[in-house]
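One structure below.
Only a single protein chain was left out; the remaining protein chains are all shown in position.
Chain naming follows the written order as A, B and C, and within any one chain the residues start at number 1.
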Amino acid sequence: MKKRLSRFLNWTILLGCTILVCLFLGIILFDIFSKGMSSLSWGFISQPPTKGMTHGGILPAITGTLWLTLITTLFAVPFGIACAIYLNEYARPSVLTSMIRASIRNLAGIPSIIYGLFGLALFVQALHLGTSVLSAGLTLGLLSLPYIITTTEEALKRIPDSMREATLALGATQFETIKDVVLPKALPGILTGVILTLSRAAGETAPILFTGVAFYINGSTTSVNQEFMALPYHLYMLSTQHQSIEQVRPLAYGTAVVLILLVFVLNIIAFYIRFKQRTQQ
Amino acid sequence: MDQIKLSAHSLNLYFGQKQILKNINIDFPKNQVTSLIGPSGCGKSTLLRCFNRMHDLSSDAKIEGSIKLDDLDIYDKKNSVTEIRKRIGMVFQKPNPLPKSIYENMSYALNIHQFPKNEIQKLIESALKESYLWEEVKDELKKPAVKLSGGQQQRLCIARTTVLRPEVILMDEPCSALDPISTRKIEELIVSLKKDYTIVIVTHNMQQAQRISDKVAFMYLGELVEFGNCQDVFQNPQNELTKNYVGGHFG
Amino acid sequence: MDVKKRETTDWLLKQLFKAIGLITIVLLGGIFMMLIYNSIAFFAKVNPVDFFTGYQWDPGSVDGNYSILPLLASTGLVAAGSMLIAVPLGIFTAAFLSEFAPGKLQAVLKPVIEMLAAIPSVAIGFLGIVLVGPGIAKLFGIQNGLNALNGSVLLAVMALPTIITISEDAINAVPKTYREASLALGADKWATLFQVTLPAALPGLIAAVMLGLGRALGETMTVLMATGNASAMPGGFLDSIRTITATIAIEMGEVPYQTTHYFALFAIAAVLFLITLAINFLGEYFANSLRKFQA
């Protein structure tokens, strides 16, 4: 009798934990979507806020986040991929290479608020970029760099050495091997990693707090050194800073829905690419 | 005496501390097939890869001595490795077509070495014909190379190498991953290529060595134990080790 | 012949990639130098003993006493709380996923975990205000739910995906032969799991907990929105607290550059940086012992 009881107990513990974890996700999505969908409308995502941000849409926040993601991509992707190429293709096992790997692992563990401080000190103050979407984008770029390097390196590792040897044996230089054979074959894997990193960066708030996010701007950001609104900060502002919290609560839920949809769309694209690549192999 | 195309002179190779090749002196006669045979781990593949500087990539490989292609020392720093690999092609054990179409597999090396654009189509066709592959693929050149069968892929790899018109072709157990019928086809192809290229082939297969090679080199524990004409080495091997290894396989 | 050109471009690009590779070291060094430089400037003005032993963080007061203790206690409290929830939950879920879940279920659960990981921290902070906070307030009959418990629950939710994925890898890394050996001796699935598989995966599990803890410690928005931000020394889980990250987020915007208060924020950031560095290092150490397993 005791045996069956302990087996039942074990089963409930394990299954219970898994269900609880799924429940967390369920509650989060249910609460946000059930209360947020009502304020979702075409006007909500295509109009700037009006009447002291108690009405109207959140267009500047959306465009701000897209601006940020664009600048993060332009900065982090080239550097990230180049570094991964060096580590996987060129680097010989040496003290230097292990130092680079160690610093990447540690950079991934640094709290995002400290990236905010570094962005403030480097981009806003030292490089005199001031508080702008450029400073914030570059700060997010630094934050994303270690993740892009790690995912790109994993994608490069999946390419068998026989490919490299085949090209080299034909008299190609190492760079030509990378350019013509390794990168094209690793592209789906790299793309998946980049998109997942960007969806994570788009959801970050701490790094952009001091590097240029604004409470409110008239229209959408149009130039690189303007301040900007961003979806995560807009949600934070609507839920803690705004003048009439009760009145703007539906807007806050709406913003949360848009933010989560943006992040999920990016994730789904990444999964689709990874799925297509896995089945096609 | 045969004219020497490719030769190694007191060649030593170390991986880290371990010495893999000990004082190898060997000459490969022009336009003939030389087989490298020996128990696994005797260093025959490692030796083969020295000839087109494939060890440059591995970090802890250290090479002493020299390798001459005609009178050019391929390990001399001022010679560009890409030029050497253009003159010495290599075919690998497992067929490794590039992840591109059949046509691109062939045209890739030609573009890299800036062959004149108008000649490329002609060169590809003749190389594929030489490798008896043209009939099977001529109307589906755009198809991805991985869709071909194992034997076809290996012949494509050989065609991809010969299209550059190299002087030497190194083959690292080219048929070990193929079925007997494809193996026979590759062997015929090797014999037909003999008239244009010097071929050095590493093989485990004694019958294959006897069928296609003019010269045979037997290696054991990183040393070149015996080298001579195919008949001599197989029928009356001088060295005791060769006799045991080759014993019973001749005739 | 332009082979020379191809060879030189190849060499040049190799050096370029190498230089870019070095950027990561320069970046980590830069962050480290920034924190240390500003902290030294702070400790020149405030004696470190008060900083680490004082009782109150109140930069606005006339003599401006800066003490990290209440902030450190808050950070520790909320991180420990989140681990209390996340570790058992995470490890058992990972065990279920890797040992007992049939393939179909696994195909469903994997995306669930990845979706949970993808939810931005500010959305979870928002739920802390609208959902978890009032819930805790009703449950414990206190006035408002913005306290350490709220923070712990939210951070646990955030750390769970990290802990589950890495624990799962650790459990899967345990060689199959161990399980077969134990089953062959007549032990049932549970004994095998608790007496053989989990102990064997222990280093990996510790690495997972460490990395989960690192993520919880470094979190800003969630604690900024959901823990009440009172800078007094926290009494228990129902007190409002203010973590190091929240303090930096609130006060950094308002501080004129190069004042004592400005440097104070860098000093507490430096302490947080060293803590996360130590935790990463520990996580790394255990993860390596796991990798030795696989080799």
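Details
FYI, a contact is a pair of C-beta atoms (placed from the backbone, for glycine too) under 8 Å apart; a residue touches a chain by one contact, two chains touch by 3 or more.
Throughout what follows, contacts and distances are computed from a predicted model.
Between the names "NADH-quinone oxidoreductase subunit L", "Heterodisulfide reductase subunit C-like protein", "Amino acid/amide ABC transporter membrane protein 1, HAAT family" or "Phosphate transport system substrate-binding protein", the one given in UniProt for the chain missing from this structure view is "Phosphate transport system substrate-binding protein". Considering the whole complex, the hidden chain is in touch with A, C. Set against the missing chain, the residues A:Ser34, A:Thr50 or A:Ser98 yield one that touches it, A:Thr50.
When the whole complex is considered, the residue among A:Leu29, A:Ile45, A:Ala108 or A:Val224 that touches the unshown chain is A:Val224. Screening A:Ser39, A:Ser112 or A:Thr131 for touch with the missing chain picks out A:Thr131.
Screening C:Thr24, C:Ser240 or C:Thr276 against the full complex identifies C:Ser240 as the residue touching the chain left out.
Residues of chain C that touch the chain left out of view are 56, 58-61, 134, 137, 143-144, 146, 224, 228-232, 240, 242, 250-251, 253-257, 259. For chain A, the residues touching the absent chain in the complete assembly are 50-53, 70-71, 74, 78, 124-125, 130-131, 134, 213-219, 222-227, 237, 240-247.
Rule of thumb we're sticking to: only the chains that are shown with their structure count from here on.
Distance from each chain's C-alpha mean to the overall C-alpha mean is smallest for A.
Chain centres here are Cα means. That of chain A falls 48 Å from that of chain B.
Between chain A and chain C the centroid-to-centroid distance comes to 17 Å (mean Cα coordinates, whole Å). In this assembly, the C-alpha centroid of chain B lies 54 Å from the C-alpha centroid of chain C. Among the residues of chain C, those touching two or more other chains are numbered 6-7. Residue positions of chain A with contacts to 2 or more other chains are 173, 176. Listed in rising order, the residues of chain A touching chain B in the complex are 92-93, 160, 162-173, 176, 180-181, 184-185. In the complex of the two chains, the chain C residues touching chain B come out as 2-4, 6-7.
Those residues of chain A lying in contact with chain C across their complex are 6-7, 10, 13-15, 17-18, 20-22, 24-25, 27-28, 31-32, 79, 82-83, 85-87, 89-91, 96, 99-100, 103-107, 109-118, 120-122, 125, 142, 145-146, 149, 173-176, 199-200, 202-206, 209-210, 232-233, 235-236, 239-240, 249, 252, 256, 259-260, 263-264, 267, 271.
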